[in-house]
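Below you'll find the structure, written out as structure tokens, and then a few comments.
Left out: one protein chain. Kept in place: all the others.
Letters are used for the chains, namely A and B, taken in the order the chains are written, and counting of residues starts over at 1 for each.
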């Protein structure tokens, strides 16, 4: 893991924890529930990814810095909720950085197990979006990622870009930097232009 | 895997994907959500079964034909939704074929890991019904399989029949064909006679 991906991963953990904690507070959860939601949103996707790849126990349950940051971010959100509920715009961009970083690091991990496009794309996408799905399921809601926005699609594209560049012979380091940047740009464009996927009128 | 089970597995994947995709469309999901629901309904049960048996990465995330069929079926359902919403009856029988095929192939896989009746029955049943449970959870509904119909019970019976025949000394091939056929017949009888399990009035 290189420095840039390491830093962006921490930005993602903070942004994802805050989004989970805010959802927990809105759902009238107590302190424990808010911490669990922050933790699961930030680290749940990576845990599922590890299970799918047979990496047990999952890194997110053994490497202490990640959960520490997730729990502290959730606690801060609980204590300073009024502030956090007023910084939605910066959080949206921090979340975009996390989405790109998680998709790329998940893809990289899957690629090291098997150079299989399906595995790389599903694991990369689950790493980036699985935490949000857990957050919404624990909140008794249809996962947001399935109904609107151009979000999981960005993770799929990012994983595909990672896979393609590696197949073309680029190193993990170069591929990571390039696919992280492209993925982030796509997500920012999706936010700014309010991209949406088509739906069927029932 | 023999030819009959291979063909019936594909019929099941198509039927399960279509049921997932239709549910996603009804829940107002976008194209990505509809594809995820079709994919999860068709392949989620098998993925959980592989995780329980320690087979990682799961076959459904590495062997390309299954997901390709699942995603294409979901895409067709999205594009031609009006047609698919008018073929419920044939879909119900295609689903019955899938239920029997998945229960038997899940049981066969579990039996190859351990000749344990509990493991064979739970893994066979989860392979056949786990996808539908995921579909309903992602749709924010109580899993249909827990509340009505004679459906998961058919998978349990099919897995028990598979286990019993193997214990009696029959080969995987013979056992597969016989237990698939009996399971399918039970499910068709359940559909035709509208079998239901008892409930407690609260």
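Throughout what follows, contacts are C-beta pairs under 8 Å (C-beta built on N, C-alpha and C of every residue); 3 or more make two chains touch, one makes a residue touch a chain.
Owing to the predicted nature of the structure, the values given are computational and were not obtained by experimental measurement.
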From the list B:11, B:52, B:69 or B:177, which touches the chain that is not on show?
B:52
Contact partner of the left-out chain, one of B:64, B:79 or B:146:
B:146
Check each of B:107, B:122 or B:159 against the chain that is not shown and name the one that touches it.
B:122
Which positions on subunit B touch the chain that was left off?
51-54, 110, 113-114, 116, 118-119, 122-123, 133, 137, 140-143, 145-148, 152-153, 156, 196-200, 202
In the full complex, subunit A touches the hidden chain through residues 24-34, 36-37, 47, 51, 54, 56-58, 61-62, 64, 67, 78, 81, 137-140
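Just so we're on the same page, only the chains that are shown with their structure count from here on.
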Starting from the mean Cα coordinates of subunit A and subunit B, work out the distance between those two points in Å.
30
